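One chain of protein is taken out of this complex; the other chains stay put.
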Amino acid sequence: MRTASSALRSKDLLGIEPLSPEEITLILDTAEGFKEVSERPVKKVPALRGQLVINLFMEASTRTRVSFEIAEKRLSADTLNFSASGSSVEKGETLIDTAENLMAMHPDMIVIRHKHPGSPKMLADRLPASVINAGDGAHEHPTQALLDAFTIRERVGRLQGTNISIVGDIAHSRVVRSNIHLLTKMKANVTVAGPPTLLPMDIEKMGVRVVHSLDKAIEGADVIMMLRIQLERQGKLTIPSLREYYNTFGLTPERLRRGKEGLIVMHPGPMNRGVEIASDVADGPWSVILEQVTNGVAVRMAVLYLLGGAHMEGA
Amino acid sequence: MNLLIINGRVVDPSQKLDAKLDVLIEDGRIARVDKKIKSGVDVFDAAGLVVTPGFVDLHTHLREPGQEHKETIATATRAAVAGGYSAVCAMANTVPPNDERAVTEMVVAEAARHGACRVYPIGAVSRGLKGEELAELADLHTAGCVAVSDDGKPVWNAQLMRRALEYCSMLGIPVIAHEEDANLNEGGVMHEGYYSTLLGLAGIPAASEETLVARDVILARLTGAHLHIAHMSTAGAIEVVRRARRAGVNVTCEVTPHHLALTDQSVQSFSTNLKMNPPLRSKEHRQAILEGIADGTVDAIATDHAPHHFDEKNVEFDLAPFGVIGLETAFPVCYDRLVRKKVIALGRLIDLFSCGPARVFNLPGGSLRQGSVGDVTILDLEAQYEAAAPFVSKASNSAFIGEKLQGRAVATIVGGELRYDRRVHAAAAPAKSAAKKKSKR
Partner (left out) sequence: MNVKKRLLDSARMNRAIRRMAIEVVEKNRGIDDLIIVGIRSRGVPIGERIAKEIEQMENQPVPFGILDITLYRDDLTTIAPQPVVKPTKLPEPIDDKVVVLVDDVLYTGRTIRAALDALIDFGRPRQVMLAVLIDRGHRELPIHADVIGKTVPTDANEVIKVKLTETDDADEVLIMEK
């Protein structure tokens, strides 16, 4: 493993799992430089001028797609948005055919969101373009974990030794997996909490503590990361009702007050107010949820910038 | 239909034989196994090679009728003889399924016309594989079915399973059970465990197989019928069968080469050629399968050869169909994992590939005894090569592509007829592999 943290080893960002701590630090450090760009009168730099980035969103997404698009535009890349609805995909075209057709237009990077785990890897293995995973099923969502880490670093000051509790639908969350990889690599202490029906098998083997109580998750935590409860889960043998979920795992000001001084609350969005999080918390002094959104652009700019030169190498 | 095989090392577990002997086949049957046989018939010099009773596969998906784009009876049986199989049992989940006499007869007729090896059809348990009412099991049996199964799906209705077992006990054929609980599986595409959690893929718990194995073993005890459990993949299933046999229940079982060779860890590549049902399990389950093989709980190794078209597998892991091919790689993979890794001796391996399967379904073959059918497999245990597409099979969805293998069939003889001869085959297609052949020592 290289110790010098001047470059990413892969042409792609498929997940946090393959990254080294040095690579993670490089992305976060680089994002600091880009955060400043978004605060300028002219929020645009010519770094990716002439490069074509295709945003291939096979699954509905607002926040992530918009964030990537802003990041791309601020780097002066040409961007093209391709979504599944109203496209050749609806006519039965396979993902590989879609990607190969897009590749024929010589994009430098492809940002992909898809509901099936491993689909970014499928493209990365077959295409010369850099592939960035913007979320693949319940597998990984690396830029979300990076922006979360960026926010924690900014607010708490460090990642190492920080106590982070992730609460909610652990089983179906790509955000959790990427965050666990990142935070454990950076030597933070991670706790996951939720009802056993929403915790996947052997999750503790990923190096996390497992609890089934929100109060235990809050105790001693520097950061509480709440996850969205997908409303469709209700009645599907995982949780009896949203009402009961809110009563057992909903984050309220009363419960937070029992936590550590300076505790921050994060949420990858979109939130279900009154299901996993009370409005008083989402809008309260603990919340850094909107900072996460702002930092998302800087982190994605950093990733795009660092991978921007990758496709030029070798080949 | 006459052939004399000389100079080979004859390994026949049915007679506890392992010696340098000659084998004479006359009129399609084993005439004599002895030292230095003299005869005027064609001679196959098997010096440096191993001569065994022909391999029998209990679990093959031929895909014909209905899915000829994946495989046909002709191509599957050619793949079978290339893998050393002189007989395969054809699963019923074709399109239409083999749930009535006409389909059975079609399979038998097509196999007679274009089959490279013997084909024994397996009939459906239920009409249309729907799990609702019994197919005409006696009629299927009369037409040539050697067992019945709704393989591909479990017989979910316990009452139907009970009736099938009872009815087949009259016919003297086994019911083959594909064991999974569809509710526990819900959307699962790989083994539920650490790796499914890591990859975010929906899991198929071991309990899905184990609960149904337990149910059917209890039904087999109730009915006294012969239950054969297909592709066992879990420690719990092995344990249930082991105990049931000790208690005298008439239950047999098979395992596949991929379950005994691979684990769910390899699914990290997201390769759709590692997607099958039951899925590759964790290393603890694989270990239990090896123990079941070593202690005799497992009766047979069956391929569950399940060909799919390239396009069908060239999709996201979630969307790919379950199944891998196995006829051509079964022996070398098992020879490596079981014999070279010293789990069992060569004799026991041949038992699992030939004698065991023939015994379980009461098929001709599985022995080189005088009077047995003249089905013989000749193996080169030294050949080293890499598994690579294209295969003899029409499909190339193998879990072992790229794996360095050792040992393979050199010739397959069916009823005294040389149906596969690698030496001829290799000369005809020289670019097929970089095989090193040490035929003479």
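Note that the chains are named A and B in the order they appear, and that numbering of residues resets to 1 at the start of each chain.
Keep this in mind: contacts are C-beta pairs under 8 Å (C-beta built on N, C-alpha and C of every residue); 3 or more make two chains touch, one makes a residue touch a chain.
Only a predicted model underlies this, so the values are computations on that prediction, with no experimental measurement involved.
Colleague: Please provide the labels of all shown chains that the missing chain touches.
Modeller: A
Colleague: If I consider the whole complex, including the chain that's not displayed, which of A:Q51, A:T64, A:T79 or A:T238 touches that chain?
Modeller: Counting the whole complex, the residue in contact with the absent chain is A:Q51.
Colleague: Given that one chain is not shown, which residue among A:T30, A:T184, A:T252 or A:T294 touches it?
Modeller: Residue touching the chain left out of view: A:T30.
Colleague: Counting contacts across the full complex, list the positions on chain A that touch the omitted chain.
Modeller: 6-8, 29-30, 32-37, 40-42, 44-47, 49-51, 75, 302, 305-306, 308-310, 312-313
In this text, only the chains that are shown with their structure count from here on.
Colleague: Roughly how many whole angstrom separate the Cα centroids of chain A and chain B?
Modeller: The computed centroid separation for chain A versus chain B comes out at 45 Å.
Colleague: Name, in rising order, each residue of chain A that touches chain B in their complex.
Modeller: Spelled out, the residues of chain A in touch with chain B are 17, 94-96, 114-119, 121-122, 136-140, 174, 177, 200-203, 205-206.
Colleague: Touching residues of chain B toward chain A in the complex: what are they?
Modeller: Against chain A, chain B makes touches at 192-194, 196-201, 203, 205, 270, 311, 314-319.
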